[in-house]
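Complex shown without one protein chain; remaining protein chains in place.
Chains: A and B, in written order; residue numbering restarts at 1 for each.
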Amino acid sequence: MYEFFDQIIFKIGNVIIAVLTWLISLFATPPAWLPAVVWFVFKVVLIIATFPAIFAMTTWAERKILGRIQNRLGPNRVGPVGLFQPIADGIKTLTKEDIVPAIADKPIHTMAPVIAVVASFLVIAVLPIGRNMIGADLNIGVLFFFAAGSISEVSIFMAGWASRNKYSLLGGMRAIAQMVSYEIPFILSAVTVVMVVGSLSTSQIVSAQQLHLLVEDPEGLGDLLKRVVFHFYNNIGGWFVFQPWGFFGFVIFFTSSLAELNRSPFDLPEAESEIIAGHHTEYSGFKFALFALSEYISMIAVCGLASTLFLGGWNGPHLLPSWGWFFLKVFSLMFVMIWIRGTFPRLRADQLMGFAWKFLLPLSLINIFSAGLWYHIPSRAFGWLASALIMGGAYHFLSRGVVTRDIEKRIYRFA
Amino acid sequence: MDYVFYILAIWIVGSGLLAILQRNLVHCAVALIAFFAGIAGIFFSLHAEFLGAIQVVVYVGAIAVLILFAIMLTRHVTGEEEVSPFSRHAIWGWIASAAVLCVLLYSLDKQMFAISAEPSQITMLDIGNAMMQRYAVPFEVISLLLTAALVGAVVIALEEPRERK
Partner (left out) sequence: MVTLTHYLVLAAVVFCIGLAGVLTRRNAIMVLVGLEMMLNAGNINLVAFWRYLGSQAMSGQMFAIFAIAVAGAEAAVGLALLIAVYRHFRNVSVEEISSLKG
């Protein structure tokens, strides 16, 4: 049963190829390149169809969860529990008038959302979604992810600049400054995993997080139990998040990815109360929808990379198909992001920069050192302890730098 | 796969010309980003995938952004420039660069390379090993240089003390 669900995409693809081959063979001999081309188209269509669908459901889920946190209902008019709200929103944005400001720089204003969407979709290609399910298994996978991700910075600047609006320009400049600063801990925290695995390929990173303990000569009920325990341990125990450097790397990665995505509490570039909506103030209709699409696709992609690097990718006990585990992890991380958005206040600009340069950057550098130590100490238990001690100490001392202790007690005279 | 090269070449030359001919500096920078992306494509077509990715990370993600920042900090925010690259004083520049191009192409013509490529796969592992073994000293020197550049850039761009103004 598990095997069937794990392979379901391949079975569908093979059925399509078989049907096409049969159809063509009625008229001529099927060409040799047919399977490769069909697989290519199939993969692309699957990615282009699946992720926008997830995007639509994410917008609904985000509004629903935020509503729950803020003690209101959220969308509840269209369909059962407001489930068709994304469709209504889609029709609304498509039929809305597309307004371009009269003094805006029209070519760049039009190009910006397109580049944003392209950059966010490029990133999906290197994520291993399930066993043998990857868009393009490049041997520079992780680097490709960061390269394609860095294009989105440019698109945000283009949007902010081309709108010829002070708020947009401020938002764009804020976004670039923030993304350039947080990109460093973002990449450095991923470097630990690359270093330990010894490869940049995402599929090899996932398979490095599997353990291979075997029970010798399984007999009787006791050994069956042992096999079940070993099975769980093999599929969960190897996740890098259980190592001290992996845990800190994961936290650094997740925190700086919030800043890369311009999400709360790092949403200064689009802070509604200060600069309206930042770089997409002057966008309406479908272009605005494209920006929303690219933001959510990047969110899914970053959560996917976080689970690939630290949470074992598609590895998991065979209760769910491999892609089931992947999406379970992605959706859990996205839920945490929404939760954070609902509960954390926004940072000030100086706090934002101080946090990146004084805390996350040194912590991620020390994390690389501790990962190297862990890798080279032969005894796993001792290595674990040493790495944990270094990271705990670093966290303790670095966090003193960012906490402001001398806050005077405020006296409210007129309140 | 010839057409890939020709498309990339037209893309690179076109965006490169746009990058130096436009009057609006931000338009120049955007064309420059397209140019850098095209160069990354050339690296991919030469099977140097690592360099292609590095090209995008460093040039598009860092240098282009730095240039955009410099434009925003030094010119009018709209990026308009008063002088066009086609003004009278620029003619000597065009003549000189055309002459250089002629010399380069002429010297190229005499020693025709008609060697076809031997497909070879250099993985990330090889590059890493080379950096840590054969090229270890240059690697360290580069890291020193980058550190010095980082410190230097911060020191130079720091606001001058007020009383000196």
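One rule holds for everything that comes next: a residue touches a chain if its C-beta (ideal position, glycine included) is under 8 Å from a C-beta of that chain, and two chains touch if they have at least 3 such contacts.
Source: prediction; values computed, not measured.
Although it is not drawn, the missing chain touches B when the whole complex is taken into account.
Within the entire complex, the positions of chain B that touch the omitted partner chain are 1-2, 5, 9, 12-13, 16-17, 19-20, 25, 28-29, 32, 35-36, 39, 42-43, 46-48, 50-51, 54-55, 58-59, 62-63, 66-67, 69-71, 73-75, 81, 83, 85, 90, 92-94, 96-98, 100-101, 104-105, 108, 112-118, 120, 122, 126-127, 130-131, 135, 138, 142, 145-146, 148-150, 152-154, 156-157, 159-160.
Throughout what follows, only the chains that are shown with their structure count from here on.
Inter-chain spacing, taken between the CA centroids of chain A and chain B, is 30 Å. Partner chain B is touched in their complex by these residues of chain A: 105, 108, 111, 138-140, 143-144, 146-148, 150-151, 153-154, 157-158, 161, 164, 169, 173, 176, 180, 183, 198-200. Those residues of chain B whose C-beta lies close enough to touch chain A in the complex are 26-27, 30, 33, 40, 49-50, 53-54, 56-57, 60-62, 64-65, 68-69, 72, 77-79, 123-125.
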